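One structure coming up, written as structure tokens, with questions to follow.
Removed: one protein chain of the complex. Kept in place: all other protein chains.
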Amino acid sequence: MNHFGPTSTRFTRALGVATILGLGWLAVFGLLLSPDDVVQGSYARLLYIHVPSAWLAYLAFGVTGLASGAYLWPRTRSMQWDRIAGASAEVGVLFMALALVTGSLWGKVTWGTYWTWDSRLTTTAFLFVTYIGYLAVRDLGGSHEQRARRSAVLALLAVLEVPLVHFSVSWWRPLHQAETIERGGLKGLMLFSFFVGMIAFTLLYVWLVMHRQRLMMLNDMIDDSGLDRALAERRNEVAP
Amino acid sequence: MLSVWAISRLVAGKDLRVEWRSRVVSNQVVPFAALMMVMFAFALDSDSVLKRVAPGLVWLAAMFSLLVIVQRAFAVETADGALDALRVAGVRGAGIFVGKALALAAQLAVLELILLGAAIVLYDTHLVGSGIALLACTYLTATLGLSFVGTLYGGLAAGAKGRETLLPLLMLPVAAPVLIGATRATEAALGTAGATTSDGWPWIGLLALFAVAFGIGGTLAFGSLIDE
Amino acid sequence: MLSVWAISRLVAGKDLRVEWRSRVVSNQVVPFAALMMVMFAFALDSDSVLKRVAPGLVWLAAMFSLLVIVQRAFAVETADGALDALRVAGVRGAGIFVGKALALAAQLAVLELILLGAAIVLYDTHLVGSGIALLACTYLTATLGLSFVGTLYGGLAAGAKGRETLLPLLMLPVAAPVLIGATRATEAALGTAGATTSDGWPWIGLLALFAVAFGIGGTLAFGSLIDE
Amino acid sequence: MEPAVELVDVVAVLGAFPVLAGATLRVERSEIVLLRGPNGAGKTSLLRLCAGLLPVERGTATVLGVDLVHDRTAVRTRVGLLGHANGLYADLTVADNVRFWGATVGASAEEVNAAMERMGLADRLADVSVGRLSAGQRRRTALACLIARRAELWLLDEPHAGLDAAGRDELDATLRSAAVAGATVIVASHELERAGSLATRVVQVVGGCIREAR
Partner (left out) sequence: MEPAVELVDVVAVLGAFPVLAGATLRVERSEIVLLRGPNGAGKTSLLRLCAGLLPVERGTATVLGVDLVHDRTAVRTRVGLLGHANGLYADLTVADNVRFWGATVGASAEEVNAAMERMGLADRLADVSVGRLSAGQRRRTALACLIARRAELWLLDEPHAGLDAAGRDELDATLRSAAVAGATVIVASHELERAGSLATRVVQVVGGCIREAR
């Protein structure tokens, strides 16, 4: 028996199909159609996953920040914002992990090491841990409002780290690629494949966040309906 | 109702008085920090390396000491429900935040002075004349930044289960920019590895920005962080 | 009256159950330790240096994590007077010591495994075949040694004022030999800076000696340490 | 004049557990109300809710004219709560503690002294650290801090526990005179004889709900 309905709607189903198509499209372009890089050969194809996942992580954390701001702003306060913030942060952590993993693999084949203490890499690691901390705080327990308020404040502070990561390459010990793409370093089919990757990952992001956010809503509803049952039970406690 | 500033003074005074009576920071944290410097020297075990990384070690030691001091500062509040009592007393979050951060900054300032002194002696680093102003600015902005961050996350972790371990998890990644900035600026001030004073000033900007952001953020948000 | 061994099992079981229920070490200390590795790398900021000092950093991080875990392990005992209750219950000091040390060792062992793994990946160190036995022995003896020291001083600091700060002060200098020994042995196992496996075994002797000394010393003395 | 406390069907939760399950209570100014009920009934939770520490999940709650659903913080300067914990700083002396808590509401030195006098802490104990006091002496200190706060609504959670005979009498007299002076007092207690004779009204709390008794 399902009181709450599925987490999908017609729209998210369509979105899901589009995401899958986009990822397939990316595989075709990324793996088959785009040319080898002059320097890195076939390894450069990691770019089509690595960069979109990093940028989508930024976007996700940005959305978390915005939604948290919307929650804290009295006029727009709603638990919906809190759930969007939480869902987006979860997906962001996922994408950040993907960027770290693909980056490490890429590093192994180009720099000859999985990890190095370059500024971009290190700040990325900090960002990753910061949002793990954010998720830990969401998990602390307490009422829904309490969770929302605490984590919203935290998210607004944490999002300040995103520019730090982005600009860190120009600050010190740069080994990692500087702004290649913004400066038009990609050409032709490579650029196009990159765009396909961005679109596919964006669709994936939206799709995941919508589902996760609705799942959270259902969880909150279960908590609330659990409350009704618990209330009935509690009222039946008797005086000795 | 008292003004935020009056409350801050009250809370800061109380915290410093607790330290004055119990001497925990002066008798235990300072030796701990000094010890940590020695331990680093042990783990690294090479004079030339040490000299190069001395500024980093000073700030690393300061940050770990901060962790311990923050833990202590909030253990005092939660041991017997005083934080709850402060909330009931209508003491506003902003006042608690500023007060505790100021008391923390005062204690941290003394500690860092000792650490910097120790580094200059132990690791045989030299202070160039022109670097003094830079060093002083670093010291000021980094101390304030660390105190604000420490107080903010200390308050958040104070009520939580397993707070001894939650605090470092939350605090360290956020305080990392301070660590970087302060280290780079100190290197510039001391002329480590050929850095010059002018390399240091941009970092002061970052440190100041950080202190201001967390100072304002904390003042505004602390009340809702410690409230259930 | 129960045997010391039965009591130890009881206490260790209880401590592990507390961890199982609260998940503090797994959810918070492990990320903290991983983070610390990153921070060190940061403060040092040079690949060649890092690679050379990676073994030292692993053990330094293990030691700071130990500090946090010990703090937590005894916070659980003192929060509501359980340590007093244990004493009244006639639970002998030896049993408490062995039990808590075993639980600590179990948690530390998991943590160190993660740290070593992280070091091998992060700092790009390589494990040579012949070094594995050496590394395993280091791991075993160092973990036991650290757990015994941690439990001993944790118990000593547990009742004291400002225990958050007293513990590091007491523990770090005593644990320093473990830090050195484990670092040197690990360097030998990993072949850092041209060290060979045979360089490592004498250090294992030191570590084993340390573990045995503190194991026996703690078992005998713990009762009188925690007694007022 | 509006009532001091007006709760209608209040639900409050801790974790997922409904500590209050639809409590309805109205307390007029100058009343002394005794909350009684079995362990775990929700007395402490009710007091914490009135002090603005526990959020209202459902229902409406007004304390001293402040709507707790919208702003839990506004009421706080005007209530005083003595919980199960004392809220004292163990490293500070008795006098330091009372002075600090008095200062949070701007109490004068005389008021602080009078509060300490009242709980018998003015002479020998004033300069002793709270960490060196016996359980009852700590409770007395906490009460002195409460008295120094001159609240309009006094919320006391088992205030007699730990106090000796003289302290109990002193406490009762203090509460009575506070009520006469216009303050409202709500006391949760298991010592029914003593607290019952103090109270002007007894309220029974069971299973997170309120049943009027007597």
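Chains: A, B, C and D, in written order; residue numbering restarts at 1 for each.
Methods note: a contact is a pair of C-beta atoms (placed from the backbone, for glycine too) under 8 Å apart; a residue touches a chain by one contact, two chains touch by 3 or more.
All of these numbers come straight from a predicted model, not from anything done at the bench.
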{"item": "Identified contact with the non-displayed chain, of C:4, C:35, C:54 or C:86", "value": "C:86"}
{"item": "Contacting the left-out chain in the complete assembly, out of C:76, C:149 or C:167", "value": "C:76"}
{"item": "Subunit D residues touching the omitted chain (full complex)", "value": "14-15, 17, 37-40, 44, 84, 125, 132-137, 139-140, 158, 160-168, 190-193"}
{"item": "Hidden partner interface residues of subunit C, rising order", "value": "1-2, 7, 10, 14, 17-18, 21-22, 76, 79-82, 84-92, 223, 227-228"}
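Keep in mind that, in the parts below, only the chains that are shown with their structure count from here on.
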{"item": "Most central chain, Cα average position", "value": "B"}
{"item": "Centre distance in Å when subunit B and subunit C are each reduced to the mean of their C-alpha atoms", "value": "27"}
{"item": "Chain centre separation in whole Å, for subunit B relative to subunit A (CA means)", "value": "31"}
{"item": "Residues of subunit B touching at least two other chains", "value": "22, 161, 166, 169, 172-173, 176, 227-228"}
{"item": "Contacts with two or more other chains, residues of subunit A listed in rising order", "value": "126, 129, 132-133, 136, 141-143, 146"}
